[in-house]
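Note that one protein chain is taken out, while the other chains of the complex remain in position.
For reference, chains read A, B, C and D in written order, and residue numbers begin at 1 within each chain.
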Amino acid sequence: MIPRLLYLPASIGLALLVLPLAGLLLKVDWPALPALLLSPEALQPLGLSLVTASVSTLLCLLLGVPLAVVIARSQPRAAGLLRALVTVPLVLPPLVGGIALLSLLGRGGVLGNTLELAGLRIPFTTAAVVIAQTFVALPFLVIAVEGALRTAGIRYERVAATLGAGRGTVFALITLPLVGPGLLAGTVLSFARALGEFGATALFAGNHVGVTRTMPLAIYTAFNGSGVTTDQAVALSLLLIAVAVIILVLVGTRRASVLS
Amino acid sequence: MIPRLLYLPASIGLALLVLPLAGLLLKVDWPALPALLLSPEALQPLGLSLVTASVSTLLCLLLGVPLAVVIARSQPRAAGLLRALVTVPLVLPPLVGGIALLSLLGRGGVLGNTLELAGLRIPFTTAAVVIAQTFVALPFLVIAVEGALRTAGIRYERVAATLGAGRGTVFALITLPLVGPGLLAGTVLSFARALGEFGATALFAGNHVGVTRTMPLAIYTAFNGSGVTTDQAVALSLLLIAVAVIILVLVGTRRASVLS
Amino acid sequence: MTATLRQDVTALLAANLQLTRGGFTLDVQLTLAPGEVLALLGPNGSGKSTVLDLLAGLATPDTGTVTLGGATLTAPGRLVAPENRAIGLLGQEPLLFPHLSARANVAFALRVGEAQLNAASARVQADRWLDRVGLAGLGSNLPGALSGGQQQRVALARALAAGPRVLLLDEPMAALDAETAPFIRQLIREQLAETGTSAIIVTHDIVDAVVLADRVAVLHHGALIDEGTTAAVLAAPQNPFVAALAGVNLVVGTAQDGAVVAPDGRTFWVRPADAAALSPATPAREAPGSGTPAPAAPAPVAAVFRPASVVVHTERPHHASPRNVWSARVRSIEPGTGGVRLRTSGDPEVIAELTPAAVADLGLQVGSTVWLSVKATDVSAYRR
Amino acid sequence: MTATLRQDVTALLAANLQLTRGGFTLDVQLTLAPGEVLALLGPNGSGKSTVLDLLAGLATPDTGTVTLGGATLTAPGRLVAPENRAIGLLGQEPLLFPHLSARANVAFALRVGEAQLNAASARVQADRWLDRVGLAGLGSNLPGALSGGQQQRVALARALAAGPRVLLLDEPMAALDAETAPFIRQLIREQLAETGTSAIIVTHDIVDAVVLADRVAVLHHGALIDEGTTAAVLAAPQNPFVAALAGVNLVVGTAQDGAVVAPDGRTFWVRPADAAALSPATPAREAPGSGTPAPAAPAPVAAVFRPASVVVHTERPHHASPRNVWSARVRSIEPGTGGVRLRTSGDPEVIAELTPAAVADLGLQVGSTVWLSVKATDVSAYRR
Partner (left out) sequence: APSNTSNTSNTDEPTGQGLASQTLSVYAAASLTGAFDELATLLEHENPAFDVQVTYDGSSTLATQIAAGAPADVFASADQKNMQPLGDEALVGPATLFAGNTLRIAVAPGNPLKIETLKDLVRPGVITVLCAVQVPCGAASASLLAKAGVALSPASEEQNVTAVVTKIAGGEADAGLVYATDVAANPDRIQGVTPAGADAVVGHYPIAVVADSAHAEAAQAFVDLVLSPAGQAVLAAHGFLAP
């Protein structure tokens, strides 16, 4: 059922996404790779990245799914406005996201001052990493799930209601399963975005080994380290990509089996 | 039809996305703002950003929609793999995207060498900006449209075929309009992402006034110039956000009216 | 409206609904007594599904109210949510939850509906329900792996299993096969009677109305044009739709000397017993919405006769006893289950039913000119 | 299969299809002559919609072929795309394109189908089609703003407008109201005849088969169990489904001295003309799939009689002439369009139809024990 004409642009699109990654492979110093990948400089940021990205994704689900429901079920005008608000963080250059978070939660920030009085300091902690990642990843989840909710429509929810099911039951047993594919897509997108997050984290959370140095920051550090070639940065990137591909393929296959 | 329990997390989610932006507003040097925003230092990058992001979005549509169709109509296994490949660029820290593009299209790159012989040089040109933006924005379009295609299903396409409609006709008159909302969401996402793109652009395209200095690069440059006060960077960010919000709301409202 | 006011005191469900959607306007008053089953009939697009949506709380009327057992469900500024109404709705499409098996679809209703069963007993009961609708063994099939009629039966089982106080069924027998339909009809009948559930059943099949309903109401262009027991409504069709449903010819015209004059001028003499009723002085059976007719206007009257009562001749019958004789052209000839049906020209068209042998003998073809006759004693009449 | 082979030479469409889906197995051979209209009947889930999907190219059989006018459409390793088959399909759901108005839905078929009209004339013609199906004025409505029956009519107009060589209609009359149905049936009939289109019509309404089809085929559990002219098939039902469709009682049993012995031992004497045919030596009307019966086995035979032929007594009739007399319990009493229908115990159950007055006179209730009789001359019989 695929118009033959589409295969050409589809191939170009795929090539545009995949070939640069293949290009990276050519830059890898293969003999030195194994030692580097097993060094604490590689494994510690990787661990931190996986943990923070997972927590962020969870937060995205907890906050984003409800937000998506509210938007999807709002009047068109309100939904349009909410959707625009949710999309704005996407437009922010990563650095600006960091400035914005600092200006809210940093010393001198509106909320930051209050928190400081309560003895809580968020910036430059692992919590800051999670917040920065959630901030940048949340829009993906919301937009993806909202789209799925809208496409799924409310026909089945209405049927469930006429059978006597309360809203919570309908949400858990009907709505969520029906938007399963969209939810999974949104989760994948936001996990990927959280895993790759660099800009806002760099400014808002800093770059402290073991605390806030996630994989992207480790790559940045390796890249900026004078005297070090880009080799290390490329190797670390490769590691990040490999882990991401494994996770994505695992999820993708599970998703496929759910759908089929 | 919205379970009441969802309003709390939804509000927190929205606050997380919106409050940092509000925090930014507090950092603005309002009296100096109008002059700054009307200066060429602000308007030229804005113009360049809008032009390049629009072209990138167009490219995303041309390449991404076919790719999304191919994935959506593939066997589950193949689709899972393709989807994972398409998602990987999301994981890349922006800097690595830049390295990857350079290693492919740069002077020493695989394709770059060939292009060089043909007299084509891509880095440091506006074309490089567009390529970098397309590279980072394309996954959004593909994932969003693929999800919409999958949810829309093929029932109507099958009906159209039994009426005698060829694949191209079905695609243009049935498939595309049916995934309208998903397509619009994907377009918005990829435009937003292209507009905010900084990392890959900085490395792959460089930072040349009028040629490759897009708004995010201008913001970063301003940030480096003004240091701690960040006034100018914030002002420029504000301009970018304002333009983005206007575009998003306009599109969102149009989208709402299409849906209603 | 008279009918409504008459029943309000004993009504379980009472509704007064106004709604405009584009060019379509709905204005309906109806009531349902406890345990009563009402068949809601009407042509396509007359607003039947819309009425059910309004009753179930899935749509909001522009103005109007819905009350159930005295409690207000719908009123200006008030809309009790569908899940809190105890009104079930089986819509025109089965809409089985696509991610749940047939069994799980029914079990869902048993868990969230009146029964509030736990997961395990809901599964057991669901299988019993599937058995009752003739789908034993298909419980594990997802809706996509069920045929259209099988889906319809699961949806029906699900709606019945929810156990609401009032059940709204929108063409519940559509898509069912001829062998199954009577059993399912019987199942609905027994289930409603056993549980004392009131119901409104939308159907295009007069058999459903006859078997299932205590009373029928006929909707036309968003307004109720007739209401009463099935027999009464079918005996005196108020409009061509009801006549078609009853399978009779209906001539609406004006009264003249105990006969009915059709719009095209044909005069239909009617049986003596009814001829008197055509005189303006005698009050007719009151149709809902008719109110008190203005005495000055010529009262509209109707004549009704069965297609089988119409005799077809190729020449003008001189010696025959029928007083009603006219000529017409044959518009169409179709086989029917009761013989061959001839549709003949005129305003209104008249349908004659005769045996295939007769059609052959008379050499009838589409376009033939024929003479038709019907005995006055076969024509009943009434004031509208 | 004999029927298939017989017709192969003149067949426009010929299909031999095998498919297994979960517990369901389909194995069907069928042919369609040019201009022929075949009614495909069968209980829910017997595979009718599946057959149409396979013919239209929307599904692939496990094995088998489909040929149209000699060209192979489906074969191992070959599947001509639906859009290149010239086979139209109106599915069981209307599936109007939700983003296109009623007019645009029909116009789509006129543009991409046989007619290949340009946009402007497609719009004009589409409005004409909407007029023909009684929807003039609703052309601009989106499908969401149409009632169920209105959607069905648009879908039918769209399918007819595409002008395929073979048209497959899956319950095209479902959801239509009683007044409209005859007109739409006539429209389908005329359109198919005018354009010489061959068609297969799936329906649960025997009227559709009688009015529209030249021939009927009965599908049961994925296999064709009967085939022939409507009259022939209804006169000698091959199984309870067909009997239900024909509205008759069917007793399948073994032949004994010119009578039919039911599974529960009741003996049904049949009319003399048919009694001879029950003897094993006489060849019966050959049913498709029956092949040559093994001569040793007791040949299954069937007795058929109308519910109205069954007389109900409260005591054993001594003096009565009918040779067939038996007692049974009343299982259910339902009003029907032809009177009151009594379902009585036994294997098989027997339905009796009598007037409401008779029911009252006899004081019948569910559970009553009654005596039933039917005259041998009212019972026809045949070998299966």
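Convention: a residue touches a chain if its C-beta (ideal position, glycine included) is under 8 Å from a C-beta of that chain, and two chains touch if they have at least 3 such contacts.
Everything numeric here is computed off the predicted structure, so don't read it as measured data.
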Absent chain's touching partners (shown only) are A, B
Full-complex touch with the removed chain, picking from B:G108, B:G153 or B:G168, is B:G108
Answer key for A:F140, A:Y156 or A:F223 versus the chain not shown reads A:F223
Residues of subunit A touching the missing chain are 99, 102, 106-109, 112, 116, 121, 123-124, 202-203, 206-209, 221, 223-227, 229-230
Against the hidden chain, subunit B presents residues 102, 106-108, 123-124, 202-203, 205-209, 212-213, 217, 220-230
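To be clear about the criterion, only the chains that are shown with their structure count from here on.
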Chain-centre distance (mean CA atoms) for subunit A and subunit B, in whole Å, is 15
Cα centre of subunit C to Cα centre of subunit D, whole Å, reads 24
Averaging C-alpha coordinates per chain, one finds the centres of subunit A and subunit D separated by a number of Å equal to 57
Listed in rising order, subunit B residues that touch 2 or more other chains are 161, 167, 170
Multi-partner residues in subunit D (2 or more other chains touched) are none
Among line, ring, star, complete and other, the chain touch graph is ring
Touching pairs of chains in this structure are A-B, A-C, B-D, C-D
The residues of subunit D that touch subunit B in their complex are 56-58, 81-83, 86-89, 91, 95, 97-99, 108-109, 112-114, 158-159, 162, 164
Note: in the complex, subunit A contacts subunit C through residues 155-156, 158-167, 169-170, 173-174, 177-178, 180
Subunit C residues touching subunit D in their complex are 21-23, 42-46, 48-49, 92-93, 137-138, 141, 145-150, 153, 170-171, 174-182, 185-186, 189, 204-207, 210-211, 240-241, 244-245, 332, 334-337
